[in-house]
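Complex shown without one protein chain; remaining protein chains in place.
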Amino acid sequence: MFFPEVIEMSVPRFWRRIHSLYRLEGNKCSKCKTLYFPERNRCIKCNSNEMEPFFYSGYGKVVSYSWVYTPPKGFKSSIPYCLSIIELDEGPRLTTQIVAVDQDEVSIDMPVEFAFRKISSEGEEGVITYGFKFRPKGYPNHKKKKK
Amino acid sequence: MSHSKEVGIVGYGVYIPRFRIKVEEIARIWGQPGEVVSKALGVEEKSIPDMDEDTITISVEAARNALKMAEILPDDIEAVYVGSESHPYAVKPTATIVSEAIGAAPITTAADLEFACKAGTAGVQMCMGLVKSKSINAGLAIGADCSQGRPGDALEYTASAGACALVIGNHNLIASIDHTESFTTDTPDFWRREGATYPSHGGRFTGEPAYFKHVTRAAENIMYNTNTTPDDYEYVVFHEPNSKFPLATAKKLGFSKEKVMPSLAVKWIGNTYSASSMIGLAATLDVAKAGDKILMISYGSGSGSDAFTITVREGIAERRKNIPTVQDYIDNKQYLDYSFYTKHRGKIKM
Partner (left out) sequence: MEKIAIVGVGNTKIGEWYENSLRGLTDIAITKALESANIEPKEIESSFIGSMSPGIFNQQEHISALIGPHSGVGAPALRVESACASGSQAMRVAMMAINAGYYDTALVVGVEKMTDLIDIGDVTTALGTASDGEWELGVGATFPALFALMMRAHMHKYGSTLEEFASVAVKNHDNGSLNPDAQFRKKVSMETVMNSRIIADPIRLFDCSPVSDGAAAIILTKESLAKKYTDDPVYITGTGAGTDHIALHQRPDITTMESAKRAVKTAFDMAKIKIKDVDFIEVHDCFTIAEVITLEDVGFCKKGQGGKFSLDGETALNSTISVNPSGGLKAKGHPVGATGIYQVIEVFHQLRNEAGKRQVKKNDIGVTHNIGGSGATCVVNVFSRGD
């Protein structure tokens, strides 16, 4: 059918983001030290062209979340899945899914860490998009810690 | 084959998905007596991957853990081998995705391996060869599977999901691999034709002519060639399709039960196929102390066994703290019933 192939992640669209998706690689302005995720060609704060790679630690906290029952096409998740905005420890925010949790185990400000999961695929014969999702910090021992 | 003490394990890491199904629950569906089946296998429950997990994702998670323990820079990894019988792509290697994900790319050699349950240990031997020949300083060997069991078949009780990664290198070792050799024959005990959904197997033929013959002969050969006996080893690890086979083999070879028990993760996670003996090794290393000697024999249908003699080094206790243990992953679990299990394993025709 015409439509799904237009929307699902095409090979080049996925491939050029591999370093961001797999390793949380962004960049940093060498002049004013502003951090970006994903990377930018130039700093939009001080206008400098001098940027250097920056790898985020993978730790962050939950800004907000929602349990979603209606996914976009091609998404490999349980229904419902937990969509969230995470604020990385280093500052930048990103939109992602939270995994390895039950519905009553997510809260705002909860500490989280990077997890490597399948994000989507182009049907049964297409390329699989892998990348970051987030899970409770300290997994699998996150429940053993006392608050 | 090799004899030097200059190659070994710099770090190890595992990953086991959190979902479980009890053997009794599977038995219930097929009208079998659950307790009897569970006891016969020595397996309580097995692990199931989440909807967005597969052999590639669990390989990356295990690799990240192994690198953390190894305290090694990703650039120093110059070989990546992933052994599995459930690679998500028939063509396009798991190993390149793992290489990118851990930062070993692009200056690395990479390939996928298949040898039923021993593809991971074949990767260990390949890394050892590259390290000993001074072609690389460190390599990564992974055994990982999200294995499929045919509904209603005996192997459905145990086919599970898990990954183990070993960083093989020449310094900063937490354990040396002193000697390795293999025993390989053409024995068709368990196979899957290209395109077939589920594997087939030879029933009881998978016992004596297959598993027991290869594991036992490999063990006997390596002990003969290293002039050692069971008494020289604190621990022994065998491939774990269930608890019964490794316990029986230990007994037959003259190893006491205590030496093999720490390795038997299979009771709680099932048969993780290519990861099986490697997770058994990891579970053993989680409790071993400096100076302990470990004998490890993997087994892959088709058939073959890779044997290793391993000596634990100083510093392992400190480095172990960097990452979760096998027991940590075993303890973190959530049960599914058979209906959710079939959904997770894609057994429902959509």
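Chains here go by letter, A and B, matching the order in which they are written, and residues are numbered from 1 within each.
Throughout what follows, contacts are C-beta pairs under 8 Å (C-beta built on N, C-alpha and C of every residue); 3 or more make two chains touch, one makes a residue touch a chain.
Model, not experiment: these values are computed from the prediction.
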item	value
Among the chains presented, those that the missing one touches	A
Where the unshown chain meets chain A, residue by residue	2-4, 6-7, 9, 13, 17, 38, 63-73, 75, 77, 80-81, 83-85, 93-97, 108, 119-120, 129, 131
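Just so it is clear, only the chains that are shown with their structure count from here on.
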item	value
Centre-of-Cα separation between chain B and chain A, whole angstrom	30
Complex interface listing, chain B residues touching chain A	18, 50-54, 56-57, 60-61, 64, 88-89, 97, 100-101, 103, 324, 328-329, 331-332, 334
List of chain A residues in touch with chain B within their complex	18-19, 22-23, 76-78, 99-100, 102, 115-119, 128, 130, 133, 139-141, 143
